[in-house]
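The complex appears here minus one protein chain, its other protein chains still in place.
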Amino acid sequence: MNLLLTILVEGLGYASYLFIVSLGLTVIFGVLKILNVAHGAFYAWGAYLCAFLIGEFSTMGVSDLGTMVAIPIAALIVGLILGSAIERTIIKNLYGRDEVLIVLATFGLFLVLEDVILLVFGVDPYFAYQPTYAMPGVQIGGIHQDGYKLSMIVVSLVIGLISWAVLNRTHWGKLVTAIIYDSELAVAMGINVPRVFYTVFVAGAVLGALGGAYIAPTISVAPGFGVEVIVLSFAVVVIGGLGSIPGAAIGALLVGMLRAYAVLQWPEIELFVVYAVMAAVLIFRPEGLFAPAKARKI
Amino acid sequence: MTNRTMIGAIGVSVAAALAAAAPALAKDAVSIAVPAFLSGPAAGPFGVPARNGAEMVIDAINAGKLPAPYDSKGFAGATVNVEFVDESGGNTKQVAEYRNLIQKRNVDAVIGYISSGSCAALAPVVEELKTLTVFAVCGTPRVFEDGERQYIFRTMSHATADNVAAAHYIKDMFPAVKSYTGINQNYAWGQDSWRDFELSMKVLMPDAAQSDKVQFPKIFAGQYGSEISALSLDAAELVHSSFWDGDLEGFIFQATPRGLFKQKKVILTVGGTAAYRLGKKMPDGVILGARGPYGILVRDRKTALNEWFIKTYFDRYGTYPSGPAYQYAQAVLATKIAYDKAAAAAGGFPTQDQVIASFKGMEFESFSTTVKLALAGGHQAITENVYGITKWNADDAEPGVTDVKFYPAECVMPPDGVNSVDWITKGMPGAKC
Amino acid sequence: MSAILETVGVNKTFGAVTAARDINVSVAKHEIVGIIGANGAGKTTFVNMVTGWLPPSTGRIRFDGRDITGLAPRKITRLGICRSFQVAQVFMTATVFDNLMIALGIADAHGLGVLLPLRVRAREERADAILRRYQMQDYRDQPASTLPQGIRKLLDIAMAMVAQPKVLLLDEPTSGISVEEKFPLMDIVMGALKEEGVTVLFVEHDMEIVSRYVSRVLAFYQGEIICDAPPAEALADPKVKEFVIGDDLHNQTLLQAGALQDGAQEVSDARG
Partner (left out) sequence: MALTSDRTTLGLTVGFVAVALLGVFVLPDWLLNQILVAFSRALAVVGLLVLWRTGLVSFGHALYFGLGAYTVALLGRNYGIGEVLVTLPAATLASALVGFLLGFIVRRYREIFFAMLNLAFSMVLFGILVKTEALGSTDGFNVEQPTLLGIGTDDAAVKLTALFLGVCAIGWLTAVLVHRYLGSILGSLTTAVRDNEIRVEYLGYSAAEAIHGKYVMSAALTGLGGGFMAISLGQVDPESMVNWTVSGELVFVTILSGPGSVAAPFIGSLIFELLRTYAFELVPYAWQLIVGGTLLLIIFFLPGGVWSVLSRLAGRRGVEP
């Protein structure tokens, strides 16, 4: 029972930040048809900036709990500045090109951005533990869980709901949905596609950075840590269905639970269980579990 | 410089190339490469202090300013030119880079390496390229147990000492411990450490039970939430970990709010580096090792060499020297002594073979302890080992340790010619504690 | 006359949509058959089923006395039924000559023969002969992507004919081609096909073309064949007039233009 509860909490915690990151990735793919490897760099930048800011705020005398304000700030700065700059200079010139070539281009971008992190933030790991120390812990399933992880679950739930509402309840969201469904039709309907692309890319970047910023206080923020998350969130969106928001949620939950189960019960399979599931999903449902509907022209 | 002539022949795709060494002449300079983690999670806690320790001692050697009896200039009179190279990027990359160091950049000796992975991977290559290589920190016993080595020396004890001493310390200080588990990285270092600890516990505390869910996360994983949950769920009272680098610090930061350090006794065999870096965030009551008598565990050792080392280091880098600083400095010092001794014996600048001959089986007074190259035909050093318990020193606002206990080298390292696993399994015959 | 191609009670449904209903056709050797019908009437579905792209839901298809129902397109091609496409399916980055060389190479290759060199003198001469027969010599070394629409369709047909099939299905050979080009193009094609003595079925919207070249017309409406007769008789049929030709020629042309994209989409849907 305790074990089950622990797997649940661990899995949810893990799933929640993966969901935030994957949400950005999947929305960008859905709308722009770009599988953005550089998303991992947004994540890393978000984490670095957040860890850096938390350190700065802390020395300025902000309370440990108060330093959490660094999380949204870092996410917004990275998304709005770095995301826009990259969309304007590079991504914009990739629209409509061969999908695989785009992946490679964003891979190149990812490598560049990773090294720029080293130049800006140095090679030392950053620790931004203040928020996790400040949040009261909870006894769940016989063990002590930190409050921060639970807050992360709540936040990702809120973000999921907000994005659902934005896409389904606002005019803007309907435009985006129309483009996901059929971008040619969207052009014909007079939607300003380049602007939607730009906005979606920046929003996706903010989400990627937010995932990184939120996880930063719970890990050592060290060079190269954006690498793993990008492959993992690929797995999440491929499992869920490229471009699908409920897919990202299901994918993240599946990956999170699998990993928590593996670590706690079957450590030997921890590293590949996710990819084995991803391969299985691709084999039996190439479009993923929740592929968004495609316009069918007959 | 070596003069290389290559005689080649292609017939049935056979070719031969011979290298003829130039005769030994007095040299102005010795060029050495010092690999250490200069980027990545291991850089801050290990690579940087290691580099600093080596740099400081090399500068002092070149200036002839080491305390007596090591106050002669250079290696056998030759100025030491040093190049620091990054150890990160994986074992295979290290092998490729090592070849470049020897073949392309023509260094005379390599002193360094932190990761056990690097050393295990490099051992055969060193032998192939026949260049003096002094392993400074890496801990896996496999380096010398997997084959005979001519060109490799290691100037500190290997992992066995840390874990045998750890088990002794538990037995001495916490004889009531009933069960134990562990979290170690899944590569040579972590696996060897756990194996040695587990075997030692079976010998020294046969009544304590071992957990069946021992954690082996990937090195540099950086994220241990699930592992911490697994440890918390485990009934074992004691947690053993040989985490080092940024992983150790990340683990401490993540485990503290989860109450792990309050719930369980934790023994960190390489915890010494974290004590200085984490300061007040280092939980009290953690059992701490430093892979030997280095860093925080010898802060109070009042020998001339140790006091010089701590003072010079603090003045130059603004922090106290941690384990890796001592250990790299010790490797450099050992190499200097070997060069000087060989020069004295040869009556001129020594050849590499002469340096190696004088290196073998050497015993010397290092900065914090006595080092004896007693194992593996005089290639593997043994030193005493030490553990203590963390206690924040509120008066000086400094980290401190209490209940420090030293264990002699012959107590924690196997005798020459005996494989460490065999030695522990047989009940550590011949151990002098 | 013995039937070379025969369908018996062929039906095809996509979910609730019926694309072919009880199709019974028998085509004799050397016949030239025109297939007409409005968009969505089931013409391309018929072609796709005969050439193996889609298996029929029920019914049998026989070729030269042999049951080919459900065989893969490449098997059917090897047996001697080839086809062209509404949107020319050629190798865009290759030159016209290379397109033909690859087509010839595949037709020649059996088993491990695929590992023999492609560019051999004899094959190059055959490719040049085909170029002459279809009057494409001027475009020999031009990449297919730069060809005018008409030439690309010609190439498409020439490639289909490389394997010297017994039956050729042409799916709207003149769609997307300007009115002035249509007849010259069809003259080249039909001339070449006659030379080779192949049985031809072609889907066509343009009734002028149909009446000029075919000996028999199959009119499709909502997946059914509503008329099977010589052209003069078929075009006079009131049902054909109402459901196939319509009365607005302009509208018909527009539809044809739309058919272009739809056809491509259908093919790619079928692939996915």
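The first chain written gets the first letter, and so on, giving A, B and C; residue counts start at 1 in each chain.
What we mean here is this: contacts are C-beta pairs under 8 Å (C-beta built on N, C-alpha and C of every residue); 3 or more make two chains touch, one makes a residue touch a chain.
Note that this is a predicted model, so its numbers are computed, not measured.
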item: Touch partners, limited to displayed chains, of the chain removed from view; value: A, B, C
item: Touching the absent chain when the full complex is considered, from B:204, B:219, B:239 or B:286; value: B:219
item: Candidates C:108, C:124 or C:237 - the one touching the absent chain; value: C:108
item: Residue of C:96, C:127 or C:163 in touch with the missing chain, whole complex considered; value: C:163
item: On subunit B, residues whose C-beta touches the chain left out of the figure; value: 4, 6, 8-10, 13-19, 38-39, 85-86, 89-93, 95-97, 99-100, 103-105, 116-117, 120-121, 123-125, 128-130, 185-188, 191, 216, 218-219
item: Hidden partner interface residues of subunit C, rising order; value: 51, 72-74, 77-78, 82-83, 85, 89-94, 98, 101-103, 105-109, 113-119, 159-160, 162-163, 267, 271
item: In subunit A, positions touching the absent partner; value: 35, 90, 93, 98-101, 103-105, 107-116, 118-119, 123, 227, 231, 234-235, 238, 242, 267-276, 278-279, 282-283, 286
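Everything below uses one rule, namely that only the chains that are shown with their structure count from here on.
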item: Identity of the chain that, by mean CA position, is farthest from subunit C; value: B
item: Centre-most chain [mean C-alpha coordinates]; value: A
item: Chain pair whose interface holds the most contacting C-beta pairs; value: A-B
item: Subunit A and subunit B: spacing of chain centres that average the CA atoms, whole Å; value: 39
item: Centroid spacing, where centroids are CA-atom means, of subunit A and subunit C in whole angstrom; value: 49
item: In the complex with subunit B, residue positions of subunit A that touch it; value: 2-3, 6, 9-10, 13-14, 118, 123-125, 127, 129, 132-133, 135, 137, 142-146, 148-149, 215, 218-220, 222-225, 259-260, 263-264, 267, 270-271
item: Contact footprint of subunit A on subunit B as seen in their complex; value: 38-41, 43-44, 48, 213, 215-218, 220, 222-223, 225-227, 229-230, 232-233, 246-247, 249-250, 253-254, 256-260, 263, 281
